[in-house]
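Note that one protein chain is taken out, while the other chains of the complex remain in position.
Per-chain residue numbering starts at 1, and chain names A, B and C are given in the order in which the chains are listed.
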Amino acid sequence: MSAATVTGGALHRHLGSRAAAGRSLLVPYVMAGLPGWAELVGEFAAAGADAVEIGLPFSDPILDGPVICEAAERALAGGTTAATVLAELPGLAAQVPLVVMTYSNIVLHRGAPAFCAALRAAGVSGLIVPDVPFAEAAELGGACGAEGIDHVLLAAPSTPPGRLGEVAQRSRGFVYASAVMGTTGVREHLPATAARLAADLKALTGTPVLLGLGISSPASARAAAAVADGVVVGSALVRDVLEGRGPAEVGRRLAALRTALDEA
Amino acid sequence: MSAATVTGGALHRHLGSRAAAGRSLLVPYVMAGLPGWAELVGEFAAAGADAVEIGLPFSDPILDGPVICEAAERALAGGTTAATVLAELPGLAAQVPLVVMTYSNIVLHRGAPAFCAALRAAGVSGLIVPDVPFAEAAELGGACGAEGIDHVLLAAPSTPPGRLGEVAQRSRGFVYASAVMGTTGVREHLPATAARLAADLKALTGTPVLLGLGISSPASARAAAAVADGVVVGSALVRDVLEGRGPAEVGRRLAALRTALDEA
Amino acid sequence: GRFGDYGGRFVPEALVPACEEVERAFTDAWADPRFRRDLDRLLAVHAGRPTALTPAWRLSAELGVTVLLKREDLAHTGSHKINNVLGQALLARRMGRGRLLAETGAGQHGVATATAAALLGLRATVYMGERDIERQALNVYRMEVLGAEVVPVRTGSRTLKDATSEALRAWVSCADEAHYCLGSVMGPHPYPTMVREFQRVIGDEARAQCARELPTAVPDHVVACVGGGSNAAGTFAGFLGTGARLVGVEAAGGAAITHGRPGTLHGFRSYVLQDEHGQVGEAHSVAAGLDYPGVGPEHAHLADTGRVHYTTVGDDEVLAAVHRLARTEGIICALESAHAVAWVLRAATSGELPRGCTVLVTLSGRGDKDIATLMAARDGAGDVR
Partner (left out) sequence: GRFGDYGGRFVPEALVPACEEVERAFTDAWADPRFRRDLDRLLAVHAGRPTALTPAWRLSAELGVTVLLKREDLAHTGSHKINNVLGQALLARRMGRGRLLAETGAGQHGVATATAAALLGLRATVYMGERDIERQALNVYRMEVLGAEVVPVRTGSRTLKDATSEALRAWVSCADEAHYCLGSVMGPHPYPTMVREFQRVIGDEARAQCARELPTAVPDHVVACVGGGSNAAGTFAGFLGTGARLVGVEAAGGAAITHGRPGTLHGFRSYVLQDEHGQVGEAHSVAAGLDYPGVGPEHAHLADTGRVHYTTVGDDEVLAAVHRLARTEGIICALESAHAVAWVLRAATSGELPRGCTVLVTLSGRGDKDIATLMAARDGAGDVR
């Protein structure tokens, strides 16, 4: 993987053109395997998602807070595997690009090339693996590139300037900017660390910069949209699912976020 | 205390003359403070005891087995002290000499001279302190001598020949020959160690040699009498008391032993 | 950061700078004679090093094999864990960190971390699975007496694996003020290397002691139990350059090398127990300290290259080994350590250890913590011995 040869795939083009048109991007997260998850993808598309992140549950999710941890446990307890999820995805006829998020062992278990080929076959256009940081990403990035999967990289408030530039330039689809030093989870306000990281990243790349981790309310989404190209929202939506809310109801929460972003 | 100056007191003369007359001596033990103990002294005298051993209970009786240990605990729990016992003794008008048996701390607590004076005042004529062996006996022996109390010494199967001679010559009243390497308690047969020790002692002194520790049945008493000048009987009688038998009944057990000895 | 295909730094980007800082600080400290002197002094005057090398006279006579025991059970807090935590605590102070984070399973590493923190005036936060907290109430209270905060972990199986995940998560949010004091030769680079270096004092001491004790200077076999693998890594470090045959003994129910396959967990790539879908399994051993589904990456490499022979023993053999060693040598070793002893018993019987050979066995810790487990095993199964 060299900077010169990496070009964007479908996700990259889709989000890039929407962002260029001035739209604040909204990428919600679905934990695959929870009740109604497949319907939820459609609801999110209908509610204005620009892409949907599909979480493949892993037993030891070290970047995830209590909500996603519990969701993963439930999904695993229900027999969810990467294979069952990828088999279902083509049937969803999703109206938006799909981005898989999972941990490195799930990828490594099949081998990165085979895993990426399976993603492609399932119609997935992006991949996020939070425990493969930039320095470990060469093999995975190559495998993604070979299958036309956009490999989304994460940046964090602690990422030093030099590496921030590399992450910004290599990430495809979008740059996942961690709004906070912490795990996924519901937080009341946009953390103070978010604005600077987003600004730094935007100065380094034309790829959309999305803030994630802890963004849950219309207010914080609006605040994030003011400094970045959009947001990733996970725990707030997954919590709804865990609490028993149906796809339509969860879709309404996303619609409220869409409204907030559009008003920003 | 030098061998030349030690002469016997009342106990010494009493037992010496009876033994010389061919009588097998019988010295039963009473734990002072148990129910009916005072009456028991009279019963024992009536049943043919040649002297009665009065046990003053001590909290940590290291030469005593389970029966006497339990008796001591009960007596102490009932408030028995050396003082209460010695105060009662004169009222018994005992028909035989009384020998106090207790442990060194009870003696030391008052000081040996004061303790021996109290014994004399209470009409006691002998003293056995099993945890004052010969080598530690000088002070106590002197105090006894000063008050005319016969200090009974113990010999054991393990006592080496040299010291056996000294014990035999210094002991007054009788020589307490430990029939067994062990504590007080009820044993079925006369231990094999008894005969040799008794014979060795009898060869060393004219003072009566009484076997004690574990002699409980008429048969073992008879066997003991065949090799020694008599027996000390404790646990078998105390067990009767602990089991609730009254003075008259316990006296009958002693009478049976008396009969056995007289038939020997 | 690599041992062949293994190791690496598979952590969120947010943690990479913290790992890099630990790496820089450790590299710098390890080359600094003053740091080494300070650590050596702490190990000597506080932890009681050097630990003894005990010839197991009666067991040796029974087996026909000369058995030497490296006595980490005599180290302060009862196991080799203290070697590593004193090193990391000194490093944390050097880095200006005021707090230690740690994961713990049965509580041994947690107690050691709390101890080092108290000694150096640092705060300590120990993550411990809720199930382990219930099972190890005494160790929890021990940590509290030492002034540490014990945080219950309620995710997953609520045991060591989850406590480790939680400690990594917590570190993300406080890496600027806290040092993650990881307890074994695992985790993201530089931990596997750093912890091995802090534990190599076991092997270095044993090497020198064997040279005095044995006519051959070097034992024929060097044996240690392997969970995460820190006592084994420290032991082997002293003998990799010799001709000694090295043997790592895993718990049959937690044998990442023997029964696992390559994977990533807790920031490193190594052999990992996992199901056919890549979900990490739970380990099950009578020894709580070996209840870990992964193994340090250097062990994975040493297994692949064949320099170390890894094998397993089962719970029954382990319990029998505790009793055998207790009755022959007067040492009740930890159930973890008993895995190494059990292998020696088996190998001496089978002839894998030829008569007259010499065997160094690291006793990683003492068995005081395991007495209740031994009692339960006795009461539950009459044939334990």
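Miscellaneous remarks
Keep this in mind: a residue touches a chain if its C-beta (ideal position, glycine included) is under 8 Å from a C-beta of that chain, and two chains touch if they have at least 3 such contacts.
Every value quoted in this text rests on a predicted model; they were computed, and no experiment measured them.
Contact with the omitted chain, checked across B:Gly123, B:Gly182 or B:Pro218, is made by B:Gly182. Among C:Arg9, C:His76, C:His221 or C:Arg245, only C:His76 touches the chain that is left out of the view.
Looking at C:Leu63, C:Val126 or C:Ile331, the residue that reaches the missing chain in the full complex is C:Ile331. With the whole complex as reference, residues 44-48, 51-55, 57-58, 71, 73-76, 78, 114-119, 121, 137-138, 141-142, 145-147, 322-323, 326-332, 368, 371-372, 374-375, 378 of chain C touch the missing chain.
Residues touching the missing chain, restricted to chain B, are 58-66, 69-70, 73, 76, 81-83, 103-106, 108-110, 130-136, 153-160, 163, 167, 178, 180-183 (touch as defined at the top).
Everything that follows uses one rule, which is that only the chains that are shown with their structure count from here on.
The centroid of the Cα atoms in chain A and the matching centroid in chain C are 37 Å apart.
Our note on geometry: chain B versus chain C, Cα centroid distance of 66 Å, whole angstroms.
Looking at chain B, no residue sits in touch with two or more other chains.
In chain C, no residue reaches two or more other chains under the touch definition.
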